[in-house]
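Just below is one structure, and these are the notes that go with it.
Every protein chain but one is kept in place in this view of the complex.
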Amino acid sequence: MTHLGIGLIGTGYMGKCHALAWNAVAPVFGDVPRPRLAVLAEATQELAEKKAREIGFERATGDWRTLVTDPAVDVVSVTTPNAFHADMAIAALEAGKHVWCEKPMATSPADAERMLAAARASGRVAALGYNYIQNPVIRLIRRLLDEDRIGTVNHVRLEMDEDFMADPEDLFSWKSEATSGYGALDDFGVHALSLIRVLFGGVRRVCGHTAKPYADRPTREGGRRAVETYDIATTLIELENGASGVIALNRSAWGRKGRIAVQLFGAKGAIAYDQERMNEVQLYTAEGIRETQGFRTILAGPQHPPYDRFIPAPGHGLGFNDLKIIECRELIRRIEGEAAHLIEFEDGIRIERTVDAMARSAHGGGWVEVS
Amino acid sequence: MTHLGIGLIGTGYMGKCHALAWNAVAPVFGDVPRPRLAVLAEATQELAEKKAREIGFERATGDWRTLVTDPAVDVVSVTTPNAFHADMAIAALEAGKHVWCEKPMATSPADAERMLAAARASGRVAALGYNYIQNPVIRLIRRLLDEDRIGTVNHVRLEMDEDFMADPEDLFSWKSEATSGYGALDDFGVHALSLIRVLFGGVRRVCGHTAKPYADRPTREGGRRAVETYDIATTLIELENGASGVIALNRSAWGRKGRIAVQLFGAKGAIAYDQERMNEVQLYTAEGIRETQGFRTILAGPQHPPYDRFIPAPGHGLGFNDLKIIECRELIRRIEGEAAHLIEFEDGIRIERTVDAMARSAHGGGWVEVS
Amino acid sequence: MTHLGIGLIGTGYMGKCHALAWNAVAPVFGDVPRPRLAVLAEATQELAEKKAREIGFERATGDWRTLVTDPAVDVVSVTTPNAFHADMAIAALEAGKHVWCEKPMATSPADAERMLAAARASGRVAALGYNYIQNPVIRLIRRLLDEDRIGTVNHVRLEMDEDFMADPEDLFSWKSEATSGYGALDDFGVHALSLIRVLFGGVRRVCGHTAKPYADRPTREGGRRAVETYDIATTLIELENGASGVIALNRSAWGRKGRIAVQLFGAKGAIAYDQERMNEVQLYTAEGIRETQGFRTILAGPQHPPYDRFIPAPGHGLGFNDLKIIECRELIRRIEGEAAHLIEFEDGIRIERTVDAMARSAHGGGWVEVS
Partner (left out) sequence: MTHLGIGLIGTGYMGKCHALAWNAVAPVFGDVPRPRLAVLAEATQELAEKKAREIGFERATGDWRTLVTDPAVDVVSVTTPNAFHADMAIAALEAGKHVWCEKPMATSPADAERMLAAARASGRVAALGYNYIQNPVIRLIRRLLDEDRIGTVNHVRLEMDEDFMADPEDLFSWKSEATSGYGALDDFGVHALSLIRVLFGGVRRVCGHTAKPYADRPTREGGRRAVETYDIATTLIELENGASGVIALNRSAWGRKGRIAVQLFGAKGAIAYDQERMNEVQLYTAEGIRETQGFRTILAGPQHPPYDRFIPAPGHGLGFNDLKIIECRELIRRIEGEAAHLIEFEDGIRIERTVDAMARSAHGGGWVEVS
């Protein structure tokens, strides 16, 4: 296969992450051709050129529209703020490019549906950046479920908590404006749902509640402004496979930095995981003599692919940015026509619909079926 | 004050626990008169006499009704199966005795209301055995809240999980019969609610869900019988103080042995606790320089009363049975007319009503106000 | 068998612990006759009478010498400061009483040898209060070793750390006087060695180092006085079974409250334990598929005798004082002529000799054989 030509739009938090992944994917894996870093787009030509030099892109542009139609580009990384996702992804797909778009898909269900339609019409790969599912430890969990190590799962609990909105005296920002979305539901909910998606499939119905820990926040001008988004969201769920569960999200949770805590209870055992200790998974199986049963802490190692492609020794630790390198390789394989572990637009839209059902339930106060 | 005469009904799990507490309360605390172990009642005279010898009771009886009217008895410990609580407690109160009754109050709301009426009519102390609230670490949490160390709490999460119902091939037992109650809701829910009660007060409204992990269980006769109780219960809550939260209960949670996990999020910090590590509490405060903020593990020690009455050195560990000794001393002080940290029938009935609202919500499928 | 008559000398930290144990041993275990609390001795008649009332002793005395010869006394609990152990234990043994003496045996090797001689001459049971070895979790470790779950142990590490001497500005006290002993070596070393004793047997040779974290301390009079004891001691060891190891002790270790950390490495697995989480043990076995190997956290429960005599449910937690109740029952069984899990004077003297070798090595600077 030929070397893919890469177009990267955006070099912020996730743009840098994509850049590092495109650079590292070939040396890390050794089984995919080294991508050709073709064009980088940023808000201005000057910034684009600076970043292209740092990262090693051949060309730079201040106009993303020229990037998505550039003949040297085969895949477009869309890493700009959420409100731009739809236009950029659709334009790239219409130009016949594969798309790797950061989550969430869009800022409205209608935009997300338009993106899906464009992907279907193009016949190109349209993947979303749900990197937590790429953790070798999450793949291990998937494998443990497949091998029936904990039996049929009948109850799940997911928590996602950070504290970047925890200080009530932080200034009012766009994150507290209704135009940014629901709040914790779309900011964090999509991550929790991406894990449910790869581990179990879909959610059947939901019953949600949202809350504002702080009614208002100070403004730069010295006054106070009412908060419009919900930093806390808690939802009872029923999965399509019949399991019950709860998803609890809080972006004002003091002390939590990157917590994504998962608890899975099955008929033969249980699994627990916390993203803050992303190289560990807890496994309990009701096997063997009772005197020595207990949750065991499994440390990620080369026996948990593709950890082995990064480090040959166990317990040395992958990092958050490494997950993107794994995702990048999945994307390349998918473009090559192979099966891959990815959340594409077809799955992403179901995550968005579930978030929407959660929001409607929280508003209306009862159980809502996921469409 | 004079030495209280004790009557103990039952010597099972909690009966033994009461017996040890009555025996140890004076030497541990040194500030209450040594109780006089007057009469012990068990199912038969023979068993009662054996147990009386072991524990050091003066007299024994196979008829609990003679115990509750015995002039030598001032306080009656009721530690029999739940179905007996109402009759025994009411008889004791009517005989002018103080009552120390294990939780839950009764097996029906009507019985619980009758017990409360009897307590009110008697003017005696009628306390419930909610021992987890007696942990010095829980008192420390209460104090941290009082001192505003984590600011106004806006979100709470409580989980209680054990695995005694986790094996789907365990024989069908009374715990799976509807006559035993709802399942996890009354078995575990009351404990979670007792903690909410002492830390925050009441619950305003609830939205619940219950689930059966296993539809049926094998019977001794070789067939299978449909399970009637719900081993899993998950409930969204709103506290009277406005905080949102969730209570998740699972008595079929493989690997969890005595987990009561509490997470409290406030405007200035957070607190986490797990009963499986009952001598520790996690505290995060948004104080000082950000570089060194983190959840700190506080080990119980003599600076957390009444730990000091048990052991003068920190970090040496109290046990579950020690909590009953603390509860016993609170009871004695309450009988002496002093303020005490106890859940009495007046509070207990509110816990029962909350469980009832949770059950109605899970059945009906929406939010229910707690009466 | 008849009910043992108990004499208790001292009601401080450990005296209270003995008192609670004598009171609770029969109701907890149900298989030993309830001891008769005969005589309590304290420094003054008045204090003795107060304590006797609290604990339930029949008689009280301000003169311990009358206690050790009292015909109603069968067993003497010696819980006074270390300097009194030898005289009291020897007097009791010479009076034909069994002795339960707190650790360490004495404040000099010569005294310890005299105590052993008295015990041998008397034919009575002479046991030491090494309560940590009574933890059901330590017994589980012993059993795992016996069952060869981790193979032959080839390396051991023991740490014991507390912080009661950690503040350099705490006033100079008797703990810093040479007359109190070596420092960490006798204060903590005996505990570490008691665990080695019950798990592996003896120590063959040692190479030690001691250190003073603070050269002097303030005195009440406003000056400073040179510290004479060593709050830190570190020793390389070789066990009689050939394993290598290290014992690290620090009583000025800020943040450690009751840490006794044990790591055992064998040919088939490993075990880790920390007294600060005394209801847990970590077990790793190189069994099964590598992908799911990991240290498992085993929570103490009724399957780990004699936990079951305290609480029928797992994961609910024993406390430090419960260990003394277990020790008390072992003592009673030993007096009854049965095998028991106890450190008697015969073993205790070997612990004292090992401490002495450690001190000589630290002073002289090389390896010393344990006599």
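The first chain written gets the first letter, and so on, giving A, B and C; residue counts start at 1 in each chain.
Operating definition for what follows: a contact is a pair of C-beta atoms (placed from the backbone, for glycine too) under 8 Å apart; a residue touches a chain by one contact, two chains touch by 3 or more.
Here the structure is a predicted model, which is why all the values come from computation and not from measurement.
J.: Decide which residue listed in C:130, C:273, C:295 or C:320 touches the omitted chain of the complex.
T.: C:295
J.: Based on the whole complex, identify which of A:119, A:318 or A:362 touches the chain you can't see.
T.: Residue touching the chain left out of view: A:318.
J.: Residues on chain C that touch the omitted chain in the whole complex?
T.: Touching the chain left out of view, chain C contributes residues 150-151, 154-155, 157, 159, 166-168, 207, 209, 211, 213-214, 232, 234, 236, 238, 244-246, 248, 250, 252-256, 265-270, 284-286, 293-295, 365-367.
J.: Residues of chain B in contact with the chain that isn't shown?
T.: Those residues of chain B that touch the unshown chain are 140, 143-144, 149, 283, 290-299, 303-304.
J.: Which chain A residues would touch the chain omitted from the figure, given the whole complex?
T.: Interface residues of chain A facing the absent chain: 13, 16, 19-20, 23-24, 26-28, 30, 34, 53-56, 162, 164, 256-259, 275-279, 299, 301, 310-322.
In this text, only the chains that are shown with their structure count from here on.
J.: Once you find the CA centre of chain B and the CA centre of chain C, what distance in Å lies between them?
T.: 34
J.: Calculate how many whole Å lie between the centre of chain A and the centre of chain C, each centre taken as the average of the chain's C-alpha atoms.
T.: Each chain's C-alpha centroid was found; their separation is 53 Å.
J.: Multi-chain contacts only, two chains or more: what residues does chain A have there?
T.: 293-295
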